[in-house]
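All protein chains but one are shown at their positions in the complex.
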Amino acid sequence: MSMIFGVPLAVLLGQLLIGIINGAFYALLSLGLAVIFGLLKIINFAHGAMYMLGALVTVVLFDALGVNYWVALFLAPLLVGVFGVLIEYFLLRRIAGQDHIYSLLLTFGVALILQGVLTNIYGVSGLRYAMPDVFKGGFNLDFMFLPYYRAWVIVVALLVCFGTWFMIEKTKLGSYLRAGTEDSQLMQGFGINVPLLVSLTYGFGVALAAFAGVLAAPIYSVTPTMGSTTLIVVFAVVVIGGMGSIGGAIITGILMGVIEGLTKTFYPPASSAVIFLVMVVVLMFRPNGLFGKEA
Amino acid sequence: MMSQPINSADVHKAMLEQQKSQDRRKMLLNGALLLLLLAAPFALYPVFLMKILCFALFAVAFNLLFGFTGLLSFGHAAFLASGAYTTGYLLSNYSGLTTEMGIIAGTLVATALGLVFALLSIRRQGIYFAMVTLALAQLVYFFFVQSEFTGGEDGLHGIPRGELFGVIDLSDNMNMYYFVLTVFIACYLLVQRIVSSPYGQVLKAIKQNEPRAVSLGYNVDRYKILAFVISAGLTGLAGSLKSVVFQLASLNDAHWHMSGEVILMTLVGGLGTLLGPVIGSTFVVNVEYQLSQGPLRDWVDPILGGIFVLTVLAFRSGIVGEIQKFMRKNLG
Partner (left out) sequence: MTMTKKLLTSAVASALMVGGAQAAISDNTVKIGYLADMSGTYRDLAGPNGLKALEMAIKDFGGKVNGATIEVVSADDRNNPDSSSSTVRRWVENDKVDMVAGMVASSVTIAVSKILEENDRLGIVSGSAASSITNEHCTPNHIHYVYDTYPLANGTASAVVKEGGKSWYLMTADYAFGHALEADVTRVVEANGGEIVGSVRHPFPTQDFSSFVLQAQASGADVVGLANAGSDTTNAITTASEFGVTQAGQTLAALLLFLTDVHALGVNTAQGIQLTTGWYWDMNDETREWSDRFMKETGVRPTMVHAGIYSSTLQYLNAVAATGSDNAQAVRKQMMDTPINDMFTKNGRIREDGRMVHDMYLAEVKKPEESKNEWDLYKILRTIPADEAYRPLSESKCKLVNN
């Protein structure tokens, strides 16, 4: 078998594929964060908590009402999105116009509350969520066994990422959004309800996180704390991509998945730190991230 | 801000009078606080008081950077931990070292680390600055987890308190307390001095309007780097003291939650006020401690989160800031 740096080629191919899958997942999570920052200038430290909420709601809906995976895929983001709208309406709106840092602190507080309260209700061992039957099994590629579910994750995550990018950057709705958040008075004058637009944008951003949460439910241990480490990684992705750049978040997400995957192969202990190393290096040379426009 | 006086001697005199009475009030307050701190260990538990002082120093140091210079570092845990680990490691392994030497070494290491952080991050603005400091602190955390000398997640334990200058026995809680108090007051006065000096005025100018400070010909980066390094050094000192007080150093000090906690302390007390961080850390340490003992012990995190939210929404100027506002309005 051919080897690269002491690693069999087949293993390396497998790691690359896994890296891309995880990258697509990061991209999906980063996307919401980038939308929220790019359009609203809110630094959403509750993003990890919203991701967790998406997964938790999926499990609870199933346990309590028997709601299946496919329905949850729409319902959980919807519920979490509505919750996000409420948070925007009752909390974030009150600090609009203040320094961005306050939005970071406020959402950090919200995350602590959500995480703490849910821990007291659901514990920390993790909730069980069975893999839907259709996804049992996998493809036997030559170099690895690819579970159907991972294949599904990559397809659906990339679709949603591309769809969101397209909607915001290329459609009329997107241009309203961008204009509305950049010059709210002008848009107000055109008869567009800007505050509603802001609420909905925030709701949409956190719904994306919740969507990632639903995708995570069958494969990761669902606990109230599952979002807290993910949050920091995803933030790093968005910063590297350039805060607020939606395309940047997507590309960087995939890139970071691959880099992390390779680190897991060659020097596993550093795999949680490598992303921060990349961030420091990138920001040294590109102060506004890889795809960021201005400070 | 106060309105500009009309060009009249009477008004000017009144202003001076007012300034004097304010100064007098301030001195009275400071004197009362000092007395309180001196007497405190006779009424309250000294180790707990020392914990508060260490965190107060941490918050004061952090506030110099965030409150007065406008730079939000999300990586200050790295300095706290590097101070604590250095001091702890040295005092545990080299019995020839007196306690103050260990503490000075911890402070120096944190200061040096602060310089590295500053050089790498100082040109970044706003949220990017926060994120770079966070990233660097995560790398430092990784280093601490990997290193043998930190004892990994077990931490360093049984750090000897030793003798100050080889004479004063610090294993006595009272001695230790007055030592920590002395260091704390010295640092507090130092920060007070820095803030009111011309240098401090430039820092404030940078915070309010950086481009203008640049156009006035100040080398803004140098000012910011110096502020960062001082802040990091004092934070390291707080960590060093803490490791001697508790006789342990652990990964908790290096975790990013610690960087979040000091923000909370500073914010609750009053950002950009001198006394704010002290009050804020006293408040937060107490809340955390009392809650973790009481019937609400399972709910500490969500309550802290609630305090975060409430502070940002309703008391952005913090406890001290709100009191100052109130005083200005009613007694001004």
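By letter and in written order, the chains are A and B; residue numbering begins at 1 in each of them.
Operating definition for what follows: contacts are C-beta pairs under 8 Å (C-beta built on N, C-alpha and C of every residue); 3 or more make two chains touch, one makes a residue touch a chain.
This is a predicted model, so every value here is computed, not measured.
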Task: Residue touching the undisplayed chain, where the options are B:24, B:222 or B:297 - done: B:297
- [ ] With the full complex in mind, choose from B:16, B:47 or B:119 the residue touching the hidden chain.
- [x] B:47
Open item on the list: I'm checking contacts with the chain that's been left out. Which of A:14, A:109 or A:292 qualifies?
Closed with: A:14
Task: Residues in chain A touching the chain absent from view - done: 8, 10-11, 14-15, 18-19, 21-22, 116, 119-120, 123-128, 130-131, 137-138, 144-145, 147, 149-150, 219-221, 223, 225-226, 229-230, 261, 264-265, 268-273
Open item on the list: I need the residue numbers on chain B that touch the omitted chain, in ascending order.
Closed with: 45, 47-48, 51, 145-146, 151-155, 157-158, 242, 246-248, 250-252, 288-289, 292-293, 297-301
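Methods note: only the chains that are shown with their structure count from here on.
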Task: Where chain A and chain B are represented by their mean Cα positions, the distance between them in whole Å - done: 34
- [ ] Using the touch definition up top, name the residues of chain A that touch chain B in the complex.
- [x] 43, 91, 94-95, 98, 100-102, 104-106, 108-117, 119-120, 232, 235-236, 239, 243, 269-270, 272-273, 276-277, 279-280, 283-284, 287-289, 295
Open item on the list: Going by the contact rule set out above, which residues of chain B touch chain A in the complex?
Closed with: 72, 120, 123-128, 130-132, 134-136, 138-139, 142, 146, 256, 260, 263-264, 267, 298-309, 311-313, 316
